[in-house]
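Input: one structure, supplied below.
As you look at this complex, bear in mind that one protein chain is not there, while each of the others sits in place.
Just so it is clear, A, B, C, D and E label the chains in written order, and each chain counts residues from 1 on its own.
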């Protein structure tokens, strides 16, 4: 079994807050990430696809093809944007790394043609990272 | 001559725009960095001090002392903040990397006690970086 | 299933040697890592927790909460220390990366409240890394 | 269960092309990687072995021993070489990251004495990576 | 004085050899970099421009503008190419990092409109780097 991974980076602003809670309540949940006027990150995004190698081409999926899929459906929507205000598919969610990963999975999984989506990994900084392995993995 | 450098990172939102210009005019100057609701970065900040080594301690300046100076006067003001809205000393400036570096120099230069401030380096991503060498360097 | 990972670094000295063996015997097992007066590393430590996302907060576990747990129970005990001499919970062990990972697991596993400890990863340098997946994983 | 990983890097030229296809056909499959006179990379290679810890030495496998195995059987054959022309065990294959990983597995798996080969990971750049988990993993 | 730096990466093959010398003679000069069928690298290229900040825009030169200049005049010519065979402006030179830096300077210096070209830095790997400061710097 092979895993093929592509990595991209995007720069975005976000604010972590549950709608309807006060600034104090949100600060109790999210700490400094609840700053009312927001903050931002260079996000690293890794998309992993699993599959078998085509014996002629020696590839599971072409890096460029996979990269292009991520660019069109994810990167162009979130790069140099405010994740709370500018991104249609994120508007009803708190833009945590977990929720970004879950939403990116929903968007990319049905669009992968060679191989199967294996994981979505997002880091907000070198200090933390979230990997989503999909809805079918048992806890 | 020795250069002693400390490095910290901070996460912030910003928007590049000249007050009084339209969105279109700002987009013409700053491209996607002019997105009206902002975007963000993990900024890397390096502060370099030059000087001679104390023959007893073997140091120009203690790393912790220099790091603490940067934390109190810079990091606590900009980390997890919106650079356009939340930072008093940036309010009249477009928050470009150049202007951040210039302002951080003004704040730190008079506070360095061991050695002399040599440079302020800021990168918004691994793709770009600005170094300010101070007002006394001839062009 | 989600994995949430936090990463910290610590600087420590260690010496690899089995008590009761000669310097020559330890050198035969550990090579230059058996240097009698020790050597040291900047260790990278990653702690991964698996779980489901809380639908209100959008998090498995707060990064700060997990980071604080690692700081109090691990980092404050090993950072800027000699792993052979200064750390109570390591004293009967050869301080290999494997043994550090196993011991950190014992300390952290019962203290994780949101989610379940998934893995402990330690690297002594960019050239090597150990991941411990816990005692329940079949070989 | 423990995973022990060693990482090395090698610099090599390669060209992606299926023998017997025209330049245009190969370009359609591999894009700019089909450039007829080749291009090159600094490849990162990670070899992971899984096993249990020896209670006396505190190791699954010595890092130096594993590193030496990779150096002799892989690195000395591919570093500063042209992967299409200079490497006997690659000559009948398109030198994609997938095929390199598969071939390195065949060479290393029978030579691991402490523990079991777990995965071979190869990246051609920071933007992409392939992990091979061996022939026994079900898709 | 400000330095503004942009960084790009390119993947290329090269062979170090003086035309007219034997393989043995070239090996004596360049070691394994003289391998007759070539090898390759992911090259990191940093272009630094010095200048003063425009008081309205807060920039010396726009990152995108500088990046575009590097892309059109350098990157599109060398990325995924063989530096010995495919690049017109390198054909009479041994493609060492020094010679690449010197040639890139010649191409870029007259095209910088905001500020002045300050340095060209090229690394073939994380282990080595060359910086060219231009023809006017005294030794």
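Keep in mind that, in the parts below, a residue touches a chain if its C-beta (ideal position, glycine included) is under 8 Å from a C-beta of that chain, and two chains touch if they have at least 3 such contacts.
The structure presented is a predicted model; accordingly, all values stated were derived computationally and were not measured.
Taking every chain of the complex into account, the absent chain touches B, C, E. Listed for chain B, the residues touching the missing chain in the whole complex are 1-8, 50-53, 56-60, 62-64, 67.
Within the complete assembly, residues 16, 18, 29-31, 93-96, 98-99, 101-102, 126-134, 137-139 of chain E touch the chain that is not shown.
For chain C, the list of residues touching the undisplayed chain reads 9, 11-14, 32-33, 35, 37-42, 79-82, 85-86, 124-126.
Here is the rule we use: only the chains that are shown with their structure count from here on.
In this entry, A-D is the pair from A-B, D-E or A-D that repeats the interface of A-C, since more than half of their contact pairs coincide by residue number.
C-beta contact counts were set side by side for C-D and D-E; D-E has more. Centre to centre, using the average C-alpha position, chain A and chain B are separated by 29 Å. Residue positions of chain B with contacts to 2 or more other chains are 126. Chain contacts here follow an irregular pattern that is not a line, a ring, a star or a complete set.
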